[in-house]
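Please read the structure below before turning to the comments.
Yeah, one chain of the complex is gone here, protein chain that is, but the others are all in their spots.
Order of writing sets the labels: A, B and C. Residues in every chain begin at 1.
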Amino acid sequence: MNGAHDLGGMDGFGPIDQSQTTHFPEQWERTVFGLTLACGMLGKWNLDISRFAREQMDPGHYLTSTYYEHWLHGLETLLVQQGLVDKEELEAGKPLDDTRYTPVNKDQVASILEKGGPVSMESEKKALYKVGDTVSLINRHPSGHTRLPRYLRGHSGEIIFHHGSHIFPDTHAQSGQKEPAHLYTIAFSAHEIWGEFESKAEDSIMVDVFEPYIAQRI
Amino acid sequence: MNGAHDLGGMDGFGPIDQSQTTHFPEQWERTVFGLTLACGMLGKWNLDISRFAREQMDPGHYLTSTYYEHWLHGLETLLVQQGLVDKEELEAGKPLDDTRYTPVNKDQVASILEKGGPVSMESEKKALYKVGDTVSLINRHPSGHTRLPRYLRGHSGEIIFHHGSHIFPDTHAQSGQKEPAHLYTIAFSAHEIWGEFESKAEDSIMVDVFEPYIAQRI
Amino acid sequence: MSKDHTHHHHDAPVSEIESRVRRLEQLLVEKGLVDPEAMDELVDTYENRVGPRNGAAVVARAWSDPEYKHRLLTDATSAIMEMGYAGRQGEHMQVIENTPQVHNMVVCTLCSCYPWPVLGLPPTWYKASSYRARAVKEPRAVLKDFGLELDPSVQIKVWDSTAEVRYLVLPMRPEGTDDLDREALAALVERDAMIGVAQVSAP
Partner (left out) sequence: MSKDHTHHHHDAPVSEIESRVRRLEQLLVEKGLVDPEAMDELVDTYENRVGPRNGAAVVARAWSDPEYKHRLLTDATSAIMEMGYAGRQGEHMQVIENTPQVHNMVVCTLCSCYPWPVLGLPPTWYKASSYRARAVKEPRAVLKDFGLELDPSVQIKVWDSTAEVRYLVLPMRPEGTDDLDREALAALVERDAMIGVAQVSAP
């Protein structure tokens, strides 16, 4: 979706504010971080579903709230969507039925973190492109989750890496299904993306691009 | 500039809210409207300069404030930029020096409004394109004011009207200089702009495009 | 209205933005940059005198007078000026005609361009993010928000007012209105139909 999260190339935000040096200036942010990771380990949703939940915040709210408020919005949304809690319970701050679950416990944490969640997966499809190919990207504006930012759509660049196949996020967010898609890193010249008056010929942008985002070799 | 004002194609705003039926639900909005028009008549800035002043609001602030707050932001910005008032005076709510001006008076209003501000102007340059031409637009992302929305950049369409020459807004906002540019209306298919899965083949978007925004005939 | 310039809202507490605007107004009046009476005249013009009844009169005349309709569709600015509607935000007019095959709707994605002399000031939703963002991308969903579901075969043309040309939609004349005179026809024509988010219904 063309949400407020898709920030690449937006103007008007002013200088970078480097003043905040602790991760959790407020205790509630620390709590949201912990709750989000702990709930994520329940396995009720995947990474792409949880990103999509954050992206659906009202754009004005997204841009005026802090990072962990995005996470909080996403977590509450997913808990309700999955039927783990309901809105009345969020309001009440306590369970309103007798259902109880088994959480991930302290001793399981380290090994879950260490294992991580690799998204590479074997694909039976041969890669359609190879390093050195110049390709153009599709121009699509789906209402669902996508990892193809607006500022790149329709543009052309050169493939510099092929990472094998990874889980395709668009489908993964929509249905939870794990479909493999070949993943490439593509180099785009800044001139191609922003125009020659607005950028320097020397500069370029490297982006990881899933094969379904590529229109054709050119 | 790629500001928050450039809204075409953004998702996430939810349904259209038709509930507000009066022009000025708050008295301050009525006042901002009157002040903006009255000050505009002083001739110290042009339409494009005043649009650019509103576009430069912080994006989060722009999206969470009401329409006449955009106008208020623009008006205060321009008054200070032009040296007509300074920030201390805005704070104080009264003049802090002896300079006094002559405002537009009540009897002049009707004729100024009736005259309006036509922006058509003769050009010595012949139009490079004609009705029926298929043309592609440039891809530029200037930091200044432009009337070429992001969602159209780089796309192709067919010229359906030629409106003669109008004042070119980009230059007009930057330097105040009135440069003529041929103005066309171009029809873009919805498929071309949003992709074939996200739109209907029947639908199209008609946009007024200044000649400098056109890359070439194709 | 002049009395409002110094004393607003006696009873409600003054919000931050109210007090900011009040200070600005006092400053500009004292500086001689704004004449309070000129300001009242401006507000009164657009709040009470100029509005969609002007556009409705243009539409009704076009429905009743084929020769006028032809002029309106080929040179809207002078055809509208002939009815006495001209000036600010209507200097360059274009009228676009709805037909059974083509439905037109108007938006300004970059700000709020709107044909003031014939429609007055734009409604709040026209200036709001949701309409400006969605009209060009999902016009059929937007029309549904307004209660208008068009046949999928009808072409939708969305006009994004990016320059100083201002668009007025000439809606389809409803069936069963052959006996109505211009005044009665004009009474049927609402603002939304001239923006293109509604159709005109028979009485």
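We take it that contacts are C-beta pairs under 8 Å (C-beta built on N, C-alpha and C of every residue); 3 or more make two chains touch, one makes a residue touch a chain.
All figures in this text were calculated on a predicted structure; none of them were measured in a lab.
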- In the full complex, the chain left out is in contact with A, B
- Query: With respect to the chain omitted from the figure, which of A:Ile159, A:Ala173 or A:Ile205 is a touching residue?
  - Reply: A:Ile205
- Task: Using the touch definition up top, pick the residue from B:Pro59, B:Pro95 or B:Pro149 that touches the left-out chain.
- Result: B:Pro59
- Mind listing the chain B residues that contact the chain we can't see here? 2, 59-60, 141
- Query: Residue-wise, where is chain A in contact with the chain that is not depicted?
  - Reply: 5-11, 13-18, 20-21, 23-24, 26-28, 30-35, 37-39, 41-42, 47, 51, 54, 63, 67, 69, 72, 75-76, 79, 84-85, 89-95, 99-106, 108-110, 113-120, 147-149, 151, 161, 163, 166, 169, 183, 185, 187, 193-194, 198-200, 202-210
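Convention: only the chains that are shown with their structure count from here on.
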- How many angstrom lie between the CA centroids of chain A and chain C, rounded to a whole number? 41
- Averaging only over C-alpha atoms, locate the centres of chain A and chain B and give their separation in whole Å. 34
- Note on the structure: chain B to chain C, mean C-alpha position gap in Å, rounds to 17
- Task: Can you tell me which residues of chain C touch two or more of the remaining chains?
- Result: 129, 137
- Task: Find every residue in chain A that makes contact with two or more other chains and list them.
- Result: 2, 59-60, 141
